[in-house]
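A short worksheet on the structure shown next.
The complex appears here minus one protein chain, its other protein chains still in place.
The chains carry the letters A and B, assigned in the order they are written, with residues numbered from 1 in each.
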Amino acid sequence: MPGSFVPAVVSRRRYQILGIIALAALVGAELLGLSASPPDRDMGHLQKIMYVHVPAAWSAFLAFFVVFIGSVLYLWKREERYDLLAAAAAEVALVLTALTLALGSIWGRPTWGVWWTWDPRLTTTAILLVMTVGYLALRSFVDEPDRRARWSAAVGILASLNVLVVYKSVQWWRTLHQVQSSPSTVDPAYALGLRLNALAFLLVLVYFILLRYRAARLERLVEAQAEARELAQGEELHV
Amino acid sequence: MGLPREAGRVAAVAWKDLTAERRTKANFNAVVFLAALILFLFGFALGPDAEALRAAAAGALWLTVLFSGVLAFNHSYQVELESGALEALLLYPGDHRSIFLGKLIANLVFVLLVEAIVLPLAAVLYHLPLLRPFPGLAGVLLLGTVGFVTLGTFYAAIASRVRAREVLLPLLLFPMLVPVLLAAVEATGALLAGDPMKESGGWIRLLLIFDVIFFVASFFAFEYVIEE
Partner (left out) sequence: MSEWRFIVAAYGLTWVVLVAYAIRLQVRLRRLERQLGANGNGAEATP
């Protein structure tokens, strides 16, 4: 039995409790953020989108960090749980990154007048999304668990490295072309709301990764059972 | 022990791949024709206006190299996978990374040869001045191609052994190529325009840095990818 981060006694019901707490925290933080924030001088009420967009982006990047750590630890220790953790975090990161990009678009349209701009952060996030799709596609195409773990860990580490390089290169690309930078210095009036919403998103992130990690472990168990059954049937045939 | 022998192994792998390529030639010819075709298609897509063509030429040229070159990488492992030769290659004593270097050199020669044919053709089709910026342009092509081929050789080691290899290789490779593509296109564009702002030097330095980063990363990651 491979080691796990979460003991088997943690039932789905306990996960559900965590999920309810996380979503309730999100409701509370959003209500507080929405009611307590005065209209921004430049953006008016549109500033309120910050409370979902920025926390979504932060938790997405945190999820990518988990993918990176899981990949490094797997190649170092060769324990399956690190691979499964990286896989779980990657799928959650994909969902949150897609959400971040969509929210950024919804925010950008009324403030900048465009759905998309070639700003370093936006572009890097989009590339990150594509690399995550590649990572998950690779995982789904390789059946052998050991191979899948090694290959996806290598791909995960290189992709993480690439994030920094893409960000830097797009930054140089844009500054050489002299175009606007993105608007984001947070006024103290919005800081508390932002912190609370970030905390609520962090809970949601933990909940998602734990749930997805458990699913990954159960999938491996189902796979192992199927292999054992096939083996047993094979032996029966030979006897 | 050590370096001379590894260098010999690298040369042997590269020589073997290039000889195989030279014997068949079919793959190389097909890739060159495809590259020429893509250049034509970009011409149609951009319209016949000489100014517009010249302005977009650097991007079109590099995308042509990417789209045609990507076909070569999977091929360089597939031949061995079909004949079971990769297992034999891995059984030899010594560092597996010399396989990576050998294949990298073979792929580099392959793509550079494609470029040697594509570049004059692009110059004709897109009305480009080739001789004036030539030494710098050749340097940019070499550096950009090294970055492209390094990552291509690495990802093909994975993708060529996977069910959906035709889709997976570009899906994994192209996002990684964004920094290299960006720097290569900017440097090429600046050089083709006569470099009035003197910005090509900065991009060439960046290209060199990217090459080093990606080479080191994939060189060390290769060990984990190739082992059985």
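Just so it is clear, a contact is a pair of C-beta atoms (placed from the backbone, for glycine too) under 8 Å apart; a residue touches a chain by one contact, two chains touch by 3 or more.
If you're wondering where the values come from, they're calculated on a predicted model, not measured in any experiment.
Across the complete structure, the visible chains that the omitted chain touches are A. The residue touching the chain not shown here, chosen from A:Phe68, A:Tyr82, A:Trp107 or A:Phe141, is A:Trp107. Residues of chain A that touch the chain left out of view are 8-12, 15-16, 19, 23, 26, 30, 44-46, 48-49, 52-53, 56, 95, 98-99, 102-103, 106-107, 109-110, 204, 207-208, 211-212, 214-215, 217-219, 221-222, 225, 229.
We adopt the following convention: only the chains that are shown with their structure count from here on.
Our note on geometry: chain A versus chain B, Cα centroid distance of 32 Å, whole angstroms.
Partner chain B is touched in their complex by these residues of chain A: 75, 127, 130-131, 133-134, 137-138, 141-142, 150-151, 153-155, 157-159, 161-162, 165-166, 168-170, 172-173, 176. Put simply, chain B touches chain A in their complex at residues 154-155, 158, 162-164, 167-168, 171-172, 174-176, 178-179, 182-183, 186, 199, 202, 206, 210, 213, 217-218, 221, 224-225, 227.
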